[in-house]
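Of the protein chains in this complex, all but one are displayed in their positions.
To keep things simple, chains are lettered A and B as they appear, and every chain counts its residues starting from 1.
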Amino acid sequence: MLVFDGLLALLILGLAWRATSSRDLFESIVVFIALGLMIALAWVRLSAPDAALAEAAIGSGLAGALLLATWSRIEPQTDDRVRAFSWSWALVFSGLAVGLLLAFAQIPADGQGMMDEVQAHIPQAGVAHPVTAVLLNFRAWDTALELAVLAWAWFAQQALNRDHTPRYQALDGEVLQTFAKWLTPLVLLVGAYLLWRGATEPGGAFQAGAVLAAGLVIYSLAYQHPWRAGRLNDWVWRLSWVGGFWLFVMIGLVGLAMGVGFMGYPPAQAGGLILLIEICATLSIAFLLAAMFSGHRDTETLASKSNKES
Amino acid sequence: MAEAMGLILNGLSLLLIGLGLAFFMAGTLGVLRFSTPLNRLHAVTKADNLGLGLVVAGLILQAGSWALVFKYLIIWALVLLSAAAVSHLIGQRAYQQTRQTESGETP
Partner (left out) sequence: MSWMLPALVLWPLLAATLGVLHQKHARHWGLVGALGTAVLGVAVMGLETSSWTLGGWALPLGIGWRLDQLAQWMLLIGAIVGLFVSVYAWLDHTLPRAFWWLWLGAWGAMNALFLSADVFNIYVTLELLGISAVALVAISNKAGATQAAMRYLLVSLLGSMLFLLGVALLYGEYASLDMVYLAQQMQSGPVMFLALAAMTVGLMAKTALFPLHAWLPLAHGRAHAAVSAILSALVIKASFYLLIRLWLEVFAPLDLSLAFWFWALLGSLAVLWGATQALVTPSLKQLVAWSTVAQVGYLAIGLALMIDAQAQFSWAWGLVGLILAHALAKSAMFLAVGNIQQRAGHDNLQQLGYVLRTERKTLFAFGLAGVSLAGLPISAGFLAKWWLLELSFDHQAWWLFGVLILGSLMTAGYVLRVLNLALTNQAQTQSLQAIPAGREWLVLILASLAIVSGLSAQSLWGG
């Protein structure tokens, strides 16, 4: 296995170099996606399946899709500048690398971190999987703020450019549409499964949300417009972006009022509340990530477009 | 007898996985050596689908439970499905582009 790990490490370094040094933007993106998959493999080898799932789904999959969507909107470009090798940066980063190696040798190898502490409190946490217990209970405030970060990233994107649908290529035939149709139930199933499994095993809202978002991305690729269910009002969409965060902190405030502290739950209800929060968080994450990819066609944008056309 | 069965199963499974890997190698070589997108696609889809099938068959022989067998089969089916859809898309783009260059249009 040592050989495999060594090869994996070298491959990761090589791909990272290629992704940053390539002159062709498209090639950089493709290599970046491959890099994400290799890093996910590395997480598996480090016995961190949660991180592996997140890296594969978000770091490689959706980030890659976002990069490609951006690429489709800008002029094809290659970077023809002659690149000077910067000794100062090379020095800074090799210094950092050497320092990290030394630090790695110094830090206790059998360090358990807070694992004992976490295991001791699992019975009161409402969920059995330690990662989920940390994310949704012990350090719920971090996770709530991460949901806010994701929402604000999308608000920022909206602020900068109202129309950011990818530039789709015309498709012949209906292969992709059929594929999307077949995939939809599977995506829903896998998303729900990952969410449900998070209580006891690796999985949870971020991974489930990413899988659902991937399904929505495939839908918008196949039909060349963002997914919209029926005639739902814009308000429903906007609420879906912030619903996860606000439900989370509202329950946190109830905790404050009930005397278990801000962002705390009464232990007896913890399991149910966490599941409720995770469901809403999953939906928020899915719709936020999908909106970042395919844009959100609200009535305002549509109106301004038809104004321009007329 | 049971031991002999185990040995045969292991051997067979190793053989299948080895064969599968050989197909993967061939497919990868094809991607590297062939010149046009369609040729490369031809090489990689054939070789990879068969390669994965052989690897899955080999793993099934080692699987301890029917649930695991079922999961392996699902993985194979899903990869086949997405490979088919994706290679169709790549092929379509490649075909469109070749036609455009042949007819002298600017892409």
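Definition applied: a residue touches a chain if its C-beta (ideal position, glycine included) is under 8 Å from a C-beta of that chain, and two chains touch if they have at least 3 such contacts.
Fair warning: this is a prediction, and the values are worked out from it, not measured in the lab.
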item: Neighbouring shown chains of the undisplayed chain, as defined at the top; value: A
item: Touch with the omitted chain, as defined above, among A:Phe26, A:Trp141, A:Tyr168 or A:Tyr223; value: A:Trp141
item: Selected from A:Ala9, A:Leu46, A:Ala90 or A:Leu256 as touching the chain missing from the view; value: A:Leu256
item: Identified contact with the non-displayed chain, of A:Leu2, A:Ala103 or A:Ala170; value: A:Ala103
item: Positions on subunit A contacted by the hidden chain, ascending; value: 96, 99-100, 102-103, 106-108, 111-114, 117-118, 121, 137-142, 145-146, 148-149, 152-153, 155-156, 158-160, 235, 238-239, 241-242, 246, 249, 252-253, 255-256, 260-265, 300
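One rule holds in what follows: only the chains that are shown with their structure count from here on.
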item: Subunit B-touching residues of subunit A, taken from the complex the two chains share; value: 169, 171-173, 175-176, 179, 182, 186
item: Residues on subunit B engaged by subunit A in the complex (per definition of touch); value: 78, 81-82, 84-85, 88-89, 92-93, 96
